[in-house]
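Okay, here's the structure, questions in a sec.
Every protein chain of the complex appears in place save one, which is left out.
Letters A and B mark the chains as written, and numbering starts fresh at 1 in each.
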Amino acid sequence: MSEGTGKVLPNRPGWLASVNPWVLRVVNNPERLAFVLHRLTGLLMALIIMAHIFVTGTPARVGWEAWAEEIAKAQGITVVTLYFFFFAGIAWYHGLNGIRLLLVEFFGTCIGKPEKPKPPYLAPSLKACQRKLLYTVYILWAILWILTGYIVFMG
Amino acid sequence: MTFDPEAATRTPPKKVIFRVKRYNPETGKTWWDEYEVETYRGMTVLDALLKIKEEIDHTIVMRYSCRMGVCGSCGMIINGMPRLACQTQVAEVATEANPVITIEPLKNHPVLRDLVTDFTAFFEKHRSVKPYTIRKDKEELETGDMEYLMSPEEHKELYEYTLCIACGLCYSACPVAASDERFLGPQALTYVWRYVSDPRDEAWQERLEAVDVEGGPFSCHYAASCSAVCPKMVDPGAAIQRLRSALIKYRLGLYKKKKVAKKATRPAEQVKPKKPLPPEAQPVPGANIEAMEREPPTIPVEQLIA
Partner (left out) sequence: MVKKSTVQIWLQYVTAILLIFLLTWHLLVRVPWLRGVETFKDTLASEKVYHEVSSYGILLLIFAYVALLHGFNGLRTILLEWTSGKYNGLITGTIIILFIIFGALATYTVIGITPP
C-alpha cells in the first residue's frame, strides 16, 4: 500500500503461537505440537532448574538435618515426589524430542530427499523418518513417565 | 498441502455459510460477517467469495488473479489453515454436518482491508537474500551463449525449491514469524538454500555468511507448518534444516560445495571470438551498483511508457 489514509492491522499472534498449537489448525502437522511442547517443557525446565539447584544445595547451605527432614516427605504422593515426577516427565520429553531435533537441525538428516512433486503432493520431510521418530518420542515418553511414576510413588 | 481427489470431487453441501473476518482501515474496526452461498460441484472458495462480492456484499475485498494456483495472490486462512482460495474446493472444507467455512486474512502479514494483506515486508525479505544466480565472471553472464551444465541428479536436488510462487502461506503458518519480526521466514530462507545448493551459483560462501544473523536459519525450530501448508510442495522446512546444517558445517570447516557448474563447450569449429559487453549491459557512468542492489531505483511511470 502506498499513501493510504487508513491504518494497517498488525496481525501477528505473537508469543501465543509458541504455547498454543491450535492458533492455526494445520492438518498433518504433529511437528507443530512437538514444537510447542518442546518450547513449554524447555521454558519450565529453565525455571525449575533454578529451584532444583537451590534445593539440592541444602546440605551445603543449611545442613544435613534440613535435607533429611525434606527427604522424609519423599514417600507416597507428596509435594516432594510430585516435584520429582513432573520434573522427570518434562525432562524425558525435552530430551527425547531433543535427540530428534538434533538429528534434524544439527545434522540435517531424517528429512527425506528432495523429489519432484507428484500426487498426493505431500512434502518429503513430512513423510521422512523424523515423523516416525516423532511418534517414537511420544510413545517412549509415555512409557518412561509411567515408569518414573511407578518408581517415585510406589517405591 | 496434500491433495485428496476424493474430497475435491465430492459434491459440497447445497448451502454453505461463509464467516468472513472483515477489517476497515478507516475506522480501525474488525468484525465477522456471515453469508449464505448456494454451491455447485467444483466450486472453489475463491468462486464463492466472488459470488458473495457480486451478489450479496460488494464491499468485501480480497486479492486474486490467476484462479488456478499459479500467481499466489489469494492466500487466506480457511477454517484455520492457510490455503490458496482458488485451490481449495468448498467440498474439501465444508461438510453436511458442519456447512460453515471461516475465512480470515493471512496471519503474520499486516492487514490492509478485509482479506487483503500487505506483502511489502515479506517481499523485502525475499529481495534481501539476493534470489538470483551470482557468478564471478560477470562479462560471461551478460554475453554468454552457452548454458551451464548440470546433471539430472543436481537438478532434482533443487527443482522442488524453484517451484515457490511466493504466496506467503508458509510465512503465515510459521509460529516463529508470529512474534519475531526479524525472522527472514521460510520462503526467503528456502531461496537461500536453493541458490547455495545450485551448482551454477558461485556466491554460496557470501550467502551463508549473510544468513548467519538473528532471524536466519537458527530462528527456525522445525514446527514444519510451512511444509504442511505449502501449495506447491516446496518443503521449506527441510530446506531450512539443510541450510542450517550446511552453515554449521561451514563454521566448523567441514562444508564443501560439491562443484561449480562448468559451461557447456562448443565444437572447436563453432567457437566464436569473445564478445565485449554490449553497451546496454555497461553500468551507467556514476551509478552506484551496490546502493542500487540495496534500494532499487524508482523509475517514474512516464519514463517507462516513453
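Definition applied: contacts are C-beta pairs under 8 Å (C-beta built on N, C-alpha and C of every residue); 3 or more make two chains touch, one makes a residue touch a chain.
The structure presented is a predicted model; accordingly, all values stated were derived computationally and were not measured.
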Residue-wise, where is chain B in contact with the chain that is not depicted?
-> 176, 179-183, 212-214, 216, 218-219, 247-248, 251-252
Hidden partner sits against chain A at residues 14-15, 18, 39, 42-43, 45-46, 49-50, 53-54, 56-57, 59-61, 64, 67-68, 71, 74-75, 81, 84, 88, 91-92, 95, 98-99, 102, 105-106, 151-152, 155
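Just so it is clear, only the chains that are shown with their structure count from here on.
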Chain A partner, complex, touching residues on chain B are 1-5, 23-26, 28, 30, 77, 79-82, 105-113, 117-118, 120, 156-161, 163, 173, 175, 177-179, 181, 220-225, 227-230, 232-235, 237-238, 241-242, 244-246, 248
Which part of chain A faces chain B closely enough to touch in the complex?
-> 1, 4-18, 22-29, 31-32, 34-36, 38-39, 101, 104-108, 111-112, 114-117, 119-126, 128
